[in-house]
Each structure stands twice: as structure tokens, then as C-alpha cells.
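For this view, one protein chain was removed and the others were kept in their places.
As written, the chain order gives the labels A and B, with residue 1 at the start of each chain.
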Amino acid sequence: MNVLRLSLGFAVGAISLFLILPILVVVPLSFNPEPYFSFTRSMLLLQPDGWSLRWYREVAESAQWRLALKNSVTIAIIVTPVATALGTAAALGLRHLGGSVRTLVAAVLGAPLIIPVIIVATGTYLFFAPLGLTQSLTGIVIVHVVLAAPFVVVTVSGTLTTFDAQLSRAAATLGASPLRAFARVTLPLIVPGVISGALFAFVTSFDEAVVTLFLASYDQRTVPLQMWSGIRDQLSPAVLVVASLLVLLVAIMMVVANLVQALKRGGE
Amino acid sequence: MSISRLARATGLCVLGLGIPSSFAAESLTIASFGGQYTASQRQAHYEPFSKETGVDIKSVDYNGGLAELVAQVRSGSVSWDVVDVEMQDLDRGCADGLFEKVDIDALPAGADKRAAKDDFLDGALQPCGVGSVVWSNVIAVNEPAFQDAKPQTIEDFFDVERFPGKRGLPKRPNALLEWALMADGVAPGDVYATLSSEEGVDRAFRKLDTIKDQAVFWETGAQMIQLLVDGEVAMSTAYNGRVQGAISDEGKPLRILWDRQIWNADYYAVVKGTHAKKEADAFVRYATGTVPLAAQTGFIAYGPVRRSAEALINPAKAANLPTAKANFRHALAFNSKWWTDHGEAISERYASWLAR
Partner (left out) sequence: MRQRSPHRTGWTLVLPLLVFTLVTFLAPIGFMLWKSVYDPEVAGLLGQTRQALAKWQTSTGLPGPEGFDALSRDLRDLTGDGRVSQLALRLNRERSGMRQLIEVTADAIAEYDRPLLEIDPRWGDPDTWVLLKRMTQPLTARYFLSAVDLQQTPQGSIVRQDESRRIYVYLFGRTILVASVVTAVCIILGYPFAYALATARPRMQRLLFFIVMLPFWTSLLVRTTAWIVLLQRRGVLNEILVAMNIVSERSRLELIYNLSGTLIVMTHVLLPFFVLPLYAVMKGIPKQYVRAGKSLGAGPVRVFLRIYLPMTLPGVLAGAALVFILSLGYYVTPALVGGRTGQLISNQIAFHVQTSLNWGLAAALGSILLVIVVVLTMLLSRVTQRGVL
């Protein structure tokens, strides 16, 4: 028994390292004063001159990185509300459809989750070129919405399975207008699903590299594309800086989400 | 009704309008190969031109090939005005209608008053582009990787027994097949005739097989330099200018092997449908003038394509150019016509060779 336990603990520890170590290693390396991707002796000895903000400064001052950030945020800010609205509406509507129609519609809406993004990129590149939608932010936004909306459908549908449709009908028979019934009864129940769906939508858009690679011109480079060329063309520690910042962002997000949940649990 | 027209009609109805990127005529976007090469253009061509005309120049990096241009021209949203292209892309793009035609008579005479037609090297004036530099495919040697005997010839590059170590190879076959044959004993003059037969191509690939295990592949000039500087490879096929830059500007222990160099030229071409044709033409005329071309050799070791520019070059720099006498022995001219005819088939085969 103890042997089993111990070996399970050992295995889980090793797997945890596999999952987390590579991500954590990036952070200290971003303070490398040298243009290398590995630890220098003085860094390991924790000497103060072994650590520097050189690459942070470079990223902050780089017009390319700033443009990339601006593009990524612009795209994600348009994509997130549109995908969330479309996805939430679709999830709400989906319940009202009958059996086989519903399966079919769900399959169509869910297709972007399964179909490899390289196929999406190829198809949209060929289809959008004659429409003037390649080399434009519009084209990228459109595809990101399609890729992000299904996540919203899934998360909102998830909250709806625990939700009794009778409730809103009850509200209606009690004289509430449909809008009122929605605002008072349905909406509060699905809010967690909508929020996590919106989060998924934002991350999907912010992370997307392949379609953007095919559709974007130089002016529309996003953060992932800038990282892509940073990895491929010139391994500069500037990429590590951006990577570290993104990891930090995700970690903060998760801690906040955790705290919010803990508070809510405490409040109940 | 064709499907693409149908698609266009539906698309326009449903999607509304794309945002076309339009440029005021006071700025030009120029696409080039990045790194030290673009830096040399910026210093010798872009900045002086901006100073003279007030036209801002935005520099964009690309990695050769026509894909991005095709997308821009076919979709009608052209965001590049001028492109720096290699000869084979120039030929193909010209045939595909991606470039504006050059008005050769409008090019300025050389500094020595020679008419442009006589001043440019043979082949430097093309229907769709004006030549700027002669550059060369060479072998770069990472000196610390070889303690005793040092590689001197193209045969040595393919000899992994006598000169062990990783070899950097390009992800496209251009120039590489020529080297494989020359290392296998084919005289430079016979290279393209040999390659034109199936047996010749087989022979080149058999030679490549001998170093495949030791090969590391690069895609861009920047990657190539990185591999050499990091010591990831002992030797690599390379563009001479970037290697020279790493040697003279950064003091890296690299050496250029000029044996069997394969020289090529780059061109400035104006993109069809540019919003600033007048400025773009003016830029091409300016940048390919005697003085800017000579100035460029100060920033990168590529030779000017105007004869009149040679007199203006710093002699110390001149020795590092592909066209310097000592370097030019055993040189092979890259045959872009041959590659236009056979490139598709060869690239397919190379891709298949790479994948296995």
C-alpha cells in the first residue's frame, strides 16, 4: 500500500515538473544580460551584474512589439464581445431545437473546435483573397470570432444543463415579459458560463497564430506572430521577456479567479 | 458563373467591406530580407532618399518568395510599394503581373556620365526590376571547429570524414545542388548542363546524401548566422555579406570560403497597384544611382551592379566583395533561367528528400 502510494506520489511529482518547469524556467532567463538563451555563470552565482532588465527595456522601446501588442489587443477586444454575444445566444437557442436538428446545428457550430486550424487557415486564405479580406484586420477578426464562439456555446450550454427551463416559463406565466424573465431568471444563472466563455474567447483570439500568419500583413502582426518570428529568425531574449509577462498574466488571472471563488464560497 | 465570382458576391454582401490599407503618398513601404542587409539599404538608400525628398520609408522584412505579394496584388490591398527580389522571383513575378514595368530610359546616367544602359552590368536591367547588388552564395567556416587542417575547398565541405562537424544547409535547393555537383568533380561550366538530365540530378542528390546525417537546416539568413555564431554548425552554406558583417563588425571567428562561390543579384521592383507609383519609381531611380550603390558597400559586402560605382569604393572594403579578383576565381553565375524552368520539379524532390 505504502509502496503504491509512494510511487504514485513520485510519478505525480515528476509529471508536475514536466508540466510546470519549462514555463517557470523562462522567467529568470528573461533577466539575462547576454543575448543568449541559457544561464550564465554570474546568474547562477546570483551576482547582481548577472541580472539585468536589458531585454525588458528593449521590448518596451521596440516599435514592433508595441504594434504587435496593439494589434492583438484590438483584435481580441472586438472578437470577445461579438463571439460572446453570438455564442451565448446560440447556446440559449439550441435548447429549444428538437432532437436531430439540434444535433446537426450543434455539429456545425462546434466544427471549428475540431477541424485543424491549418485547414481553416488554408480555406480562409483562398476564399478571402478574392474578397480583399487577406492582409486586413477585418479578415482576422472574422475568423477569430468563428474560432472563439464555439467555446462560449460550450461553456454557456454547460451552465444551462443544470438550469431548469421550467423556471423561465414559470416566470412568464407569472406575468414577466420575456425580456424580464431573461434578465431576472436566466441571466444570473448563466453568468458564470458567459464569463468563462468570454475568457476562452479572449484567450483563443489572443493566442491564435496560424490563421493570423496566413492572413496578416506586416502591419497586422500580433504578439504570437512577433514571437513566432522572434523564435524562428533570431533567438533573442526579448521573446523570453514577452513570454514571462504572459505567464505572469495567466498566473495572476488564475490566482484572482481562485480568490473570487473562495470569497464566494465563504459568503454563502 | 464561376465559383470565385459567386464567392466574391456573397462575401461582399455578407461581410461588408474589408479595411483596405491605404497610404498617403508621403510614405513608402519597402520589403527586403531583413537583418544586416536591410540595415545597409536603410543607411545607403532609404535615409538619404527620405532626406532628399521628404518621403518617409517604412521597412518591412520578408523571406523572399512571392506568396505575400500574390496575396496583396490579387486581393487588391497592396501594402508594399517596392520589393527587393532575387532574379528568379523577379522573372516569375513579372510573368505573373505582380510588378510594374521599368522605364529604362528614365534611369539616371552614371557618375562618369555613362548612359544607364552601358553602366549597369549585363543582366542587371530587367523588364520589371533594376539590379542593385551582386551577392554570393559561399561556404562559411566556423574556425574554432577545426583545430588542425582547415577546410579550403567545396570538396572539403562535403567531406565529413576529414572535416567532421555539423553542416548548415538551406531549406531550399537553390545553389546547393550546384555545389554538390562541383564537389563531385563537375566543372563549373558544365554544372547546369549536367543538372538538366535526370542522372545529373540523381548524382547531386547522392552527393547530398553523404552529408545528410550531419546537416542542420536553416530558412533565413538570420538563422544561418545564428547557427554559425552559436557553434551549432562547423560550416554552413551562407550569404557572403552577412558572414562578412559578423566577422568585421562583431569579430566572430568565421571565415569565408570563396572556392566555387555562386553569385547572384538582387533587384528593386515596384509592386503593381501601389498607391505611390511616382514615389516608388523615384526611389528605385535614386537607390540604383552610382553614389547610393557605392555607399551600400560600406555597410555590407555586396558588390554594386553599376560599373561607375566601382571607382568610389573604399579599397579595403573592395577586397571583401564577391567581385574582387582573388575571390572571383572559380566563381559560378547562378542561372536563374534554369531555375525558372526546373525549380518546381527540383524543389518538390528536395522537399521529399528533406522529409525522409
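To be clear about the criterion, a contact is a pair of C-beta atoms (placed from the backbone, for glycine too) under 8 Å apart; a residue touches a chain by one contact, two chains touch by 3 or more.
In this text, all values refer to a predicted model and were calculated from it rather than measured experimentally.
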item: In the full complex, displayed partners of the excluded chain; value: A, B
item: Contact with the hidden chain (one of A:Val108, A:Ala170, A:Val191 or A:Leu263); value: A:Val108
item: Missing-partner contacts on chain A, residue numbers; value: 1, 4, 8-9, 11-12, 15-16, 18-23, 25-26, 29, 36-39, 86-87, 89-90, 92-98, 103, 105-128, 142-143, 145-146, 149-150, 153-154, 157, 172, 178, 203, 206-207, 209-210, 214, 224, 227-228, 231-232, 235, 239-240, 242-243, 246-247, 250-251, 253-254, 258
item: Hidden partner interface residues of chain B, rising order; value: 2-3, 7, 10-11, 14-15, 65-67, 70, 92, 94-97, 202, 205, 215-217, 230-232, 340-342, 344-345, 347-349, 351-356
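We take it that only the chains that are shown with their structure count from here on.
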item: Rounded Å distance, chain A centre to chain B centre (Cα mean); value: 39
item: Contact footprint of chain B on chain A as seen in their complex; value: 125, 127-139, 142, 217-219, 229, 232-235
item: Residue ranges of chain B in contact with chain A within the complex; value: 4, 7-8, 11-12, 15-21, 29, 31, 34-35, 60-62, 68, 71-72, 74-77, 79, 219-220, 222-223, 226
